[in-house]
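Got a structure for you, written out below as C-alpha coordinates; questions coming shortly.
Only one protein chain is missing from this complex, and each of the others stays in its spot.
== subunit A ==
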Amino acid sequence: MAVSVDKAVAAGPARDRPPRVRRRGGRGRGRSLLEVVLLTVLAVVMLFPVLWMIETSIKENRDVYAIPAEFIGFTVTLDHFKDVFVAGDGGRSALSVAFLNSVVVAGVSTVLATVLGVPAAWAYSRFTLRAKKDQLFFILSTRFMPPVVVVVPIFLMYRQVGLIDTKLGLILIYAAFNVPFTIWMMKGFVDEVPAEYEDAAMLDGYTRLQAFWKFTLPLLVPGIAATAVFALIFSWNEFVFAIFLTSSDSVRTAPPAIAGLIGGTTVDWGLVAAASVVFALPVLVFAYLVRRHLVAGVTLGAVRR
(Lines give C-alpha, C1' and ligand atoms only; values in the text may rest on other atoms or scores of the structure.)
Protein backbone atom coordinates (compact mmCIF):
# COMPACT_ATOMS: atom_id res chain seq x y z
CA MET A 1 0.00 0.00 0.00
CA ALA A 2 2.58 2.47 1.16
CA VAL A 3 4.74 1.80 -1.85
CA SER A 4 1.92 2.39 -4.30
CA VAL A 5 0.97 5.64 -2.57
CA ASP A 6 4.55 6.78 -2.82
CA LYS A 7 4.59 5.87 -6.48
CA ALA A 8 1.39 7.74 -7.11
CA VAL A 9 2.71 10.81 -5.36
CA ALA A 10 6.01 10.57 -7.16
CA ALA A 11 4.34 10.00 -10.52
CA GLY A 12 2.32 13.22 -10.40
CA PRO A 13 5.15 15.68 -10.63
CA ALA A 14 7.10 13.36 -12.88
CA ARG A 15 4.29 13.45 -15.44
CA ASP A 16 4.07 17.19 -15.10
CA ARG A 17 7.71 17.86 -15.44
CA PRO A 18 8.59 17.18 -19.10
CA PRO A 19 6.11 19.63 -20.70
CA ARG A 20 6.99 22.31 -18.14
CA VAL A 21 10.67 21.90 -18.87
CA ARG A 22 10.00 22.00 -22.60
CA ARG A 23 7.93 25.16 -22.30
CA ARG A 24 10.55 26.83 -20.19
CA GLY A 25 13.35 25.65 -22.47
CA GLY A 26 11.51 26.89 -25.56
CA ARG A 27 10.96 30.34 -24.12
CA GLY A 28 14.58 30.48 -22.98
CA ARG A 29 15.84 29.52 -26.46
CA GLY A 30 13.66 32.15 -28.08
CA ARG A 31 14.95 34.87 -25.84
CA SER A 32 18.55 33.82 -26.19
CA LEU A 33 18.18 33.63 -30.00
CA LEU A 34 17.05 37.26 -30.02
CA GLU A 35 19.91 38.11 -27.73
CA VAL A 36 22.40 36.33 -29.95
CA VAL A 37 21.13 38.13 -33.07
CA LEU A 38 21.21 41.56 -31.42
CA LEU A 39 24.61 40.96 -29.86
CA THR A 40 26.00 39.74 -33.19
CA VAL A 41 24.72 42.82 -35.02
CA LEU A 42 26.11 45.04 -32.30
CA ALA A 43 29.44 43.23 -32.26
CA VAL A 44 29.80 43.49 -36.04
CA VAL A 45 28.97 47.19 -36.02
CA MET A 46 31.34 47.90 -33.15
CA LEU A 47 34.17 45.60 -34.11
CA PHE A 48 34.26 46.04 -37.89
CA PRO A 49 36.16 49.37 -37.79
CA VAL A 50 38.60 47.87 -35.29
CA LEU A 51 39.09 44.84 -37.47
CA TRP A 52 39.49 47.02 -40.54
CA MET A 53 42.05 49.15 -38.73
CA ILE A 54 44.07 46.11 -37.71
CA GLU A 55 43.88 44.64 -41.24
CA THR A 56 44.95 47.87 -42.86
CA SER A 57 47.88 48.19 -40.50
CA ILE A 58 49.37 44.91 -41.72
CA LYS A 59 48.58 45.23 -45.45
CA GLU A 60 50.97 46.41 -48.07
CA ASN A 61 50.02 49.73 -49.62
CA ARG A 62 48.72 48.30 -52.88
CA ASP A 63 46.47 45.89 -50.97
CA VAL A 64 45.06 48.78 -48.96
CA TYR A 65 43.66 50.30 -52.16
CA ALA A 66 42.66 46.99 -53.76
CA ILE A 67 39.14 46.82 -55.13
CA PRO A 68 37.42 44.61 -54.16
CA ALA A 69 39.02 44.73 -50.71
CA GLU A 70 40.90 41.66 -49.60
CA PHE A 71 39.81 40.30 -46.22
CA ILE A 72 42.18 37.40 -46.30
CA GLY A 73 44.91 36.32 -48.59
CA PHE A 74 46.88 39.57 -48.67
CA THR A 75 50.57 39.78 -47.91
CA VAL A 76 51.23 40.51 -44.26
CA THR A 77 53.78 43.23 -43.49
CA LEU A 78 54.92 44.97 -40.33
CA ASP A 79 56.54 47.86 -42.22
CA HIS A 80 53.85 50.30 -41.14
CA PHE A 81 54.57 49.59 -37.48
CA LYS A 82 58.24 50.18 -38.14
CA ASP A 83 57.34 53.49 -39.81
CA VAL A 84 55.36 54.52 -36.71
CA PHE A 85 58.52 54.49 -34.62
CA VAL A 86 61.40 54.96 -37.05
CA ALA A 87 61.78 57.94 -39.37
CA GLY A 88 62.87 57.58 -43.00
CA ASP A 89 66.43 58.63 -42.13
CA GLY A 90 66.69 56.03 -39.37
CA GLY A 91 66.11 58.43 -36.44
CA ARG A 92 63.06 58.69 -34.25
CA SER A 93 59.85 59.46 -36.08
CA ALA A 94 57.57 62.36 -35.22
CA LEU A 95 54.87 59.84 -34.29
CA SER A 96 57.06 58.11 -31.74
CA VAL A 97 57.78 61.49 -30.13
CA ALA A 98 54.04 62.12 -30.07
CA PHE A 99 53.43 58.80 -28.35
CA LEU A 100 56.06 59.61 -25.77
CA ASN A 101 54.43 62.99 -25.21
CA SER A 102 51.08 61.27 -24.77
CA VAL A 103 52.55 58.94 -22.17
CA VAL A 104 54.06 61.86 -20.26
CA VAL A 105 51.00 64.11 -20.47
CA ALA A 106 48.42 61.42 -19.68
CA GLY A 107 50.55 59.86 -16.96
CA VAL A 108 51.50 63.05 -15.14
CA SER A 109 48.02 64.58 -15.38
CA THR A 110 46.49 61.37 -14.01
CA VAL A 111 48.96 61.23 -11.13
CA LEU A 112 48.27 64.90 -10.41
CA ALA A 113 44.50 64.41 -10.47
CA THR A 114 44.77 61.35 -8.22
CA VAL A 115 47.12 63.00 -5.73
CA LEU A 116 44.81 66.01 -5.46
CA GLY A 117 41.48 64.23 -5.84
CA VAL A 118 41.83 61.29 -3.45
CA PRO A 119 42.60 63.35 -0.32
CA ALA A 120 39.87 65.79 -1.33
CA ALA A 121 37.38 62.93 -1.70
CA TRP A 122 38.43 61.64 1.71
CA ALA A 123 37.89 65.06 3.26
CA TYR A 124 34.48 65.46 1.63
CA SER A 125 33.51 62.02 2.87
CA ARG A 126 34.81 62.32 6.42
CA PHE A 127 34.46 65.92 7.59
CA THR A 128 31.52 68.20 8.17
CA LEU A 129 32.22 71.17 5.94
CA ARG A 130 30.31 74.32 5.45
CA ALA A 131 27.97 74.03 2.44
CA LYS A 132 29.47 70.65 1.58
CA LYS A 133 26.72 69.73 -0.88
CA ASP A 134 27.02 73.06 -2.65
CA GLN A 135 30.77 72.63 -2.92
CA LEU A 136 30.38 69.17 -4.36
CA PHE A 137 27.77 70.40 -6.80
CA PHE A 138 30.06 73.22 -7.86
CA ILE A 139 32.88 70.75 -8.43
CA LEU A 140 30.60 68.55 -10.50
CA SER A 141 29.25 71.50 -12.47
CA THR A 142 32.64 71.97 -14.11
CA ARG A 143 31.82 68.80 -16.02
CA PHE A 144 28.37 69.89 -17.18
CA MET A 145 29.55 71.56 -20.37
CA PRO A 146 31.51 69.99 -23.17
CA PRO A 147 35.21 70.90 -22.82
CA VAL A 148 35.25 72.47 -26.27
CA VAL A 149 33.18 75.37 -24.89
CA VAL A 150 36.14 76.64 -22.89
CA VAL A 151 38.82 76.05 -25.51
CA VAL A 152 38.96 79.66 -26.65
CA PRO A 153 39.13 81.24 -23.17
CA ILE A 154 41.73 78.68 -22.13
CA PHE A 155 43.69 79.41 -25.30
CA LEU A 156 43.72 83.15 -24.52
CA MET A 157 44.68 82.58 -20.89
CA TYR A 158 47.42 80.16 -21.84
CA ARG A 159 48.81 82.65 -24.37
CA GLN A 160 49.01 85.24 -21.60
CA VAL A 161 50.96 83.00 -19.23
CA GLY A 162 53.05 81.26 -21.86
CA LEU A 163 51.56 77.80 -21.55
CA ILE A 164 50.69 77.55 -25.23
CA ASP A 165 52.48 74.69 -26.93
CA THR A 166 53.84 73.21 -23.72
CA LYS A 167 53.33 69.78 -22.20
CA LEU A 168 52.78 71.42 -18.83
CA GLY A 169 49.81 73.30 -20.26
CA LEU A 170 48.17 70.08 -21.41
CA ILE A 171 48.98 68.35 -18.13
CA LEU A 172 47.34 71.14 -16.15
CA ILE A 173 44.19 71.29 -18.24
CA TYR A 174 43.74 67.51 -18.19
CA ALA A 175 44.31 67.40 -14.45
CA ALA A 176 41.76 70.19 -14.05
CA PHE A 177 39.19 68.09 -15.87
CA ASN A 178 40.09 64.92 -14.02
CA VAL A 179 40.14 66.26 -10.47
CA PRO A 180 36.33 66.74 -10.23
CA PHE A 181 35.81 63.32 -11.69
CA THR A 182 38.31 61.79 -9.26
CA ILE A 183 36.71 63.52 -6.28
CA TRP A 184 33.24 62.31 -7.16
CA MET A 185 34.18 58.78 -7.98
CA MET A 186 36.55 58.41 -5.02
CA LYS A 187 34.05 59.87 -2.58
CA GLY A 188 31.82 56.90 -3.31
CA PHE A 189 34.67 54.54 -2.48
CA VAL A 190 35.68 56.40 0.68
CA ASP A 191 32.07 56.42 1.88
CA GLU A 192 32.18 52.64 1.72
CA VAL A 193 35.12 52.40 4.13
CA PRO A 194 33.91 52.75 7.73
CA ALA A 195 35.30 55.82 9.47
CA GLU A 196 35.80 53.69 12.58
CA TYR A 197 39.08 52.32 11.24
CA GLU A 198 40.50 55.82 11.38
CA ASP A 199 38.93 56.47 14.78
CA ALA A 200 40.49 53.30 16.12
CA ALA A 201 43.86 54.18 14.59
CA MET A 202 43.79 57.64 16.14
CA LEU A 203 43.11 56.12 19.55
CA ASP A 204 45.96 53.70 18.91
CA GLY A 205 48.13 56.78 18.77
CA TYR A 206 48.30 57.73 15.12
CA THR A 207 47.57 61.19 13.78
CA ARG A 208 44.58 61.64 11.50
CA LEU A 209 46.77 61.70 8.41
CA GLN A 210 48.69 58.61 9.52
CA ALA A 211 45.37 56.89 10.16
CA PHE A 212 44.24 57.73 6.63
CA TRP A 213 47.55 56.75 5.10
CA LYS A 214 48.05 53.48 6.97
CA PHE A 215 44.53 52.15 7.35
CA THR A 216 42.11 53.74 4.89
CA LEU A 217 44.29 54.26 1.83
CA PRO A 218 45.17 50.56 1.39
CA LEU A 219 41.46 49.78 1.32
CA LEU A 220 40.95 52.38 -1.40
CA VAL A 221 43.53 50.97 -3.81
CA PRO A 222 40.98 49.18 -6.04
CA GLY A 223 38.92 52.35 -6.25
CA ILE A 224 41.97 54.45 -6.98
CA ALA A 225 43.02 52.06 -9.72
CA ALA A 226 39.61 52.24 -11.38
CA THR A 227 39.42 56.01 -11.06
CA ALA A 228 42.95 56.51 -12.35
CA VAL A 229 42.28 54.35 -15.40
CA PHE A 230 39.25 56.45 -16.27
CA ALA A 231 41.31 59.61 -15.86
CA LEU A 232 44.12 58.09 -17.90
CA ILE A 233 41.78 57.16 -20.73
CA PHE A 234 40.34 60.66 -20.78
CA SER A 235 43.79 62.28 -20.97
CA TRP A 236 45.08 59.74 -23.46
CA ASN A 237 42.17 60.16 -25.84
CA GLU A 238 41.76 63.92 -25.52
CA PHE A 239 41.90 65.63 -28.90
CA VAL A 240 40.31 69.08 -28.81
CA PHE A 241 42.62 70.78 -26.32
CA ALA A 242 45.63 68.99 -27.73
CA ILE A 243 45.04 70.29 -31.24
CA PHE A 244 44.21 73.84 -30.12
CA LEU A 245 46.92 74.31 -27.52
CA THR A 246 49.90 72.59 -29.16
CA SER A 247 51.50 72.92 -32.57
CA SER A 248 55.13 71.76 -32.58
CA ASP A 249 56.04 68.13 -33.13
CA SER A 250 58.08 68.01 -29.94
CA VAL A 251 55.04 68.83 -27.77
CA ARG A 252 52.13 67.34 -29.65
CA THR A 253 50.39 64.26 -28.29
CA ALA A 254 49.37 61.24 -30.33
CA PRO A 255 45.73 62.09 -31.21
CA PRO A 256 46.50 65.30 -33.13
CA ALA A 257 49.66 63.71 -34.52
CA ILE A 258 47.70 60.80 -35.96
CA ALA A 259 45.03 63.16 -37.27
CA GLY A 260 47.82 65.17 -38.88
CA LEU A 261 48.76 62.19 -41.03
CA ILE A 262 45.53 62.64 -42.97
CA GLY A 263 45.17 65.63 -45.24
CA GLY A 264 48.31 65.68 -47.41
CA THR A 265 48.20 64.97 -51.13
CA THR A 266 48.54 61.26 -50.47
CA VAL A 267 47.44 59.54 -47.27
CA ASP A 268 49.50 56.62 -46.00
CA TRP A 269 46.54 54.67 -44.66
CA GLY A 270 48.73 51.82 -43.55
CA LEU A 271 50.68 54.18 -41.31
CA VAL A 272 47.48 55.77 -39.98
CA ALA A 273 46.09 52.35 -39.13
CA ALA A 274 49.31 51.14 -37.51
CA ALA A 275 49.57 54.31 -35.43
CA SER A 276 45.95 53.88 -34.36
CA VAL A 277 46.59 50.29 -33.29
CA VAL A 278 49.59 51.36 -31.24
CA PHE A 279 47.49 54.18 -29.79
CA ALA A 280 44.60 51.91 -28.79
CA LEU A 281 46.69 49.19 -27.18
CA PRO A 282 47.69 50.80 -23.85
CA VAL A 283 44.11 51.73 -23.03
CA LEU A 284 42.91 48.23 -23.78
CA VAL A 285 45.65 46.71 -21.66
CA PHE A 286 44.91 49.00 -18.71
CA ALA A 287 41.19 48.49 -18.94
CA TYR A 288 41.75 44.75 -19.03
CA LEU A 289 44.04 44.83 -15.99
CA VAL A 290 41.54 46.67 -13.84
CA ARG A 291 38.37 45.33 -15.49
CA ARG A 292 36.91 44.09 -12.23
CA HIS A 293 37.55 47.38 -10.48
CA LEU A 294 36.14 49.24 -13.46
CA VAL A 295 32.84 47.47 -13.03
CA ALA A 296 32.96 48.11 -9.29
CA GLY A 297 33.79 51.73 -10.00
CA VAL A 298 30.98 52.15 -12.46
CA THR A 299 28.33 50.50 -10.35
CA LEU A 300 29.42 51.46 -6.86
CA GLY A 301 31.66 54.48 -6.86
CA ALA A 302 29.98 56.69 -9.38
CA VAL A 303 26.34 55.84 -8.85
CA ARG A 304 26.11 56.56 -5.17
CA ARG A 305 24.37 59.88 -4.54
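We adopt the following convention: a contact is a pair of C-beta atoms (placed from the backbone, for glycine too) under 8 Å apart; a residue touches a chain by one contact, two chains touch by 3 or more; residues count from 1.
The definition used in the following text is that contacts and distances are computed from a predicted model.
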Item to check | Protein name as given in UniProt for the chain not displayed, "NADH-ubiquinone oxidoreductase subunit L", "Fatty acid desaturase", "Carbohydrate ABC transporter ATP-binding protein, CUT1 family" or "Cation acetate symporter" | outcome: "Carbohydrate ABC transporter ATP-binding protein, CUT1 family"
Next on the checklist: From the list A:32, A:141 or A:207, pick the residue that touches the absent chain.
Outcome noted: A:207
Checklist outcome for this item: Touch rule applied to subunit A and the missing chain gives residues 194, 196-197, 199-208, 210, 215, 218-219
